[in-house]
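Dropping the structure in here first, questions after.
Selected chains only, in their assembly positions.
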Amino acid sequence: MTEFDLVIRNGKIATAADVMNCDIGIHQGQIVALAAELPKGTQEIDATDKLVLPGGVDAHCHMDQPMNDGSVMADDFYTGTLSALCGGTTTVIPFACQMKGHSLAKAVEDYHQRATDKAVIDYAFHLIVTDPTPHVLDEELPKLIAKGYTSFKVYMTYDDLKLSDRALLDVLAVARQEGAFVMVHAENSDCIAWMVQRLAQLGKISPRYHATARPQVVEREATHRAIALAELVDVPILIVHVSGAEAVEQIQWAQNRGLRIYAETCPQYLFLTEADLDQPGFEGAKCICSPPPRDKANQQVIWDGLCNGVFQVISSDHAPFRYAHPQGKQICGTHGSFQYVPNGIPGIETRLPLLFSEGVNQGRIDLNTFVALTATNPAKLYGLYPQKGTIAIGSDADLVIWDTQRQVTIANEMLHHNVDYTPYEGIALQGYPEITISRGEIVYQHGEVIAQKGRGKFLSCGLSSFARPRQRGKAVPCP
Amino acid sequence: MTEFDLVIRNGKIATAADVMNCDIGIHQGQIVALAAELPKGTQEIDATDKLVLPGGVDAHCHMDQPMNDGSVMADDFYTGTLSALCGGTTTVIPFACQMKGHSLAKAVEDYHQRATDKAVIDYAFHLIVTDPTPHVLDEELPKLIAKGYTSFKVYMTYDDLKLSDRALLDVLAVARQEGAFVMVHAENSDCIAWMVQRLAQLGKISPRYHATARPQVVEREATHRAIALAELVDVPILIVHVSGAEAVEQIQWAQNRGLRIYAETCPQYLFLTEADLDQPGFEGAKCICSPPPRDKANQQVIWDGLCNGVFQVISSDHAPFRYAHPQGKQICGTHGSFQYVPNGIPGIETRLPLLFSEGVNQGRIDLNTFVALTATNPAKLYGLYPQKGTIAIGSDADLVIWDTQRQVTIANEMLHHNVDYTPYEGIALQGYPEITISRGEIVYQHGEVIAQKGRGKFLSCGLSSFARPRQRGKAVPCP
């Protein structure tokens, strides 16, 4: 039997399906043994009375992504991944975003430079396709997919990002042909622009009107449309950051019919409400994200969706804009219109603790579901499984040892991102990561970061097993 | 008591609610008395054993409408309205269509010239808004609405007609503000264009592929989107020419939730199927219309929808293109692609007989529903009630005396339109209009047309009672 560089002893281990008490043997960064009792390792961790879970895979987060409006993301790959690992996440998949009129391959190159030498945990890239020219569709995408960029996000809103339905169909057709996987930001762009204009005419520009401008119907419509386009092309898609009951209803409708429609939600739709945008002064800007948080009743629908199969994944959608900063939320000052406030909230470090405490500890979801939603499913969805996302022989030893008893009250000062606030300030939690291990290496321990800058490696993604068409009934015509 | 210019004696009269046996007294073109026994009139018609129904209101038909592609509608206002009255229709509402870049008011003027001196029955105009510039929205539309053009059709497909979602919202907002009523042609333009291109690449251009290029999902998506936009603006709309179960499901979903969504269907979705486009040679082109006919199961859903409240109106969508004609279906010859074939089928004369025979006589719908769908509801929907669409004191004496026993087999040679075919050739019917009366004047009788060219009058429409917003919950912001 192999020798072990590290043995984690006596923990309670959970995967997406199982819970067991055993030792974990690690060799050269991989899990090589699970057993009732393992021989001594070079290094040992006693995990008695602790949970050992797969490190989180945050499949939707933004860091150091170039912006068009003069805003700047406060987290680069160093602080972003540092924050991630302190919250129990060991893999991130941020976005290499094509600028309209430019090469997608170039965007990938550029993004690699931003990550290399900085990331402290492993990372893959989703592509954001904003300009699917024939060259991009026929040349760049197939090549990039072959190189391990197998998923892309497309936008139905934001002027600098959005695709027409026609362009969306073209991208979906490439995904179908190449076996790639498409994530859709589903909000109706025209509706939002129209609402924003109407509100502006009425002088309704404070942060709370961000939510007014993006009511659920706007998300529901785009969700139905995305489903319809995917149905026409016969290709699976995933709807990202689903916020409430109306979009959920459309997704369930599709899933019930046997369509391969997947969905993601985020902590902001479980923990925040529209009321958080309606704070004194400009404070509400801290919670401006799209879609906006809804209300308590919708939070319950999202919680239900974590159990009943609507959602396969929960991501942070970490978008690190500082609050009191001219390149952040206050890019137009504290009296500017909500429409110029950078969208998004930080959350890469709080994702797992929030969901663990309110989900697992409160009995809303079980431990296996927690692991599935936060690690195994995202790894499978985006072609990183079995290297990432589980505790299995041969998988990377990306592990988190949880102290399920630890009481923590969230405060921004304890977080490791480069942002000056957290929307979850003051929330009391039970259960928190104690040790984070990346490829067999302890990178975080009892509040102390040990990870060396730049140790994170780029992950080339395989094809997603979720991306398979149904191939049922009349196929779409393929030349 | 008034003297009667005309008394129709002893008929069985039906309105949208009632059936009664009585005499009808007419004076100066209006119905002035309904009674068990009326004094003698100047003129008399014995309607013993006959049905007397309100003349049909065909709220969706095209005649002499300028086209952009070189095609020409074979029916002008003379042959179009002649064909209508021979089929029991006494009011038509065709479309004054704005050309992109041009004035809507000009289009109305032009269209008046086409109608005046030709129409043999009364007519109103819907507007087609294709270019909702601020001038059109803020100046032309309000003025036109005030002048009696209170309804408009908008298109979600066809390059020369379609509106973006944003433009649609603008039009809906004007409708809400002015109390006007919007009809929506709901098909996803990009999906169709994408399918057409794919099919073309595969050489699939014969008429049957018209149906392949416009599957139900394309109609369903646009229907959901139109509903969502109307919900956002809080204004009722009507979805025109609904073809099958998938769009019906969306409409029911909206109606079930209390949204004011109305719907129209047409005989082609009750009597034709996709198979009618798959005929030897180019024959299928005769049945090319959009959305395309579906299948038997979908026909049943449409029949059900006539009973259970999905549909308020059944129109012909008469679009008179000749088959064997270079400005008609064969504009690109008999080997050209389906995509260039003018869309639409003739049916202004067959609408009522088809629905009467298969609907009323076969027991699928009752007589009141027939009247409601074909006359009363369209009159109410488009602000022509109570002048048109019913048999009531004070209403125009637009009446049809039906011989419910008459056996007719549809043949194009018996029809009065200027088109060289009917898609319903050979269908055997029972029940047919025997006498048509317009404003108290017998204009058609036992197969003979008596109407004088140009006798038809333009009808200025009032505001639709169906156009009222719900004004519930959070209102859309109005400057």
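Labels for the chains are A and B, by order of writing; each one numbers its residues from 1.
As a convention for this text, a contact is a pair of C-beta atoms (placed from the backbone, for glycine too) under 8 Å apart; a residue touches a chain by one contact, two chains touch by 3 or more.
Here the structure is a predicted model, which means the values were calculated and not measured.
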item	value
Copy count for the complete homomeric assembly [2 present here]	4
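Here, only the chains that are shown with their structure count from here on.
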item	value
Computed distance of Cα centres, chain B from chain A, in Å	50
Contact set on chain B toward chain A in their complex	164-166, 168-170, 188-191, 193-195, 198-199, 201-202, 204, 212, 215, 217-218, 220-221, 224-225, 228-229, 231-232, 474, 476-479
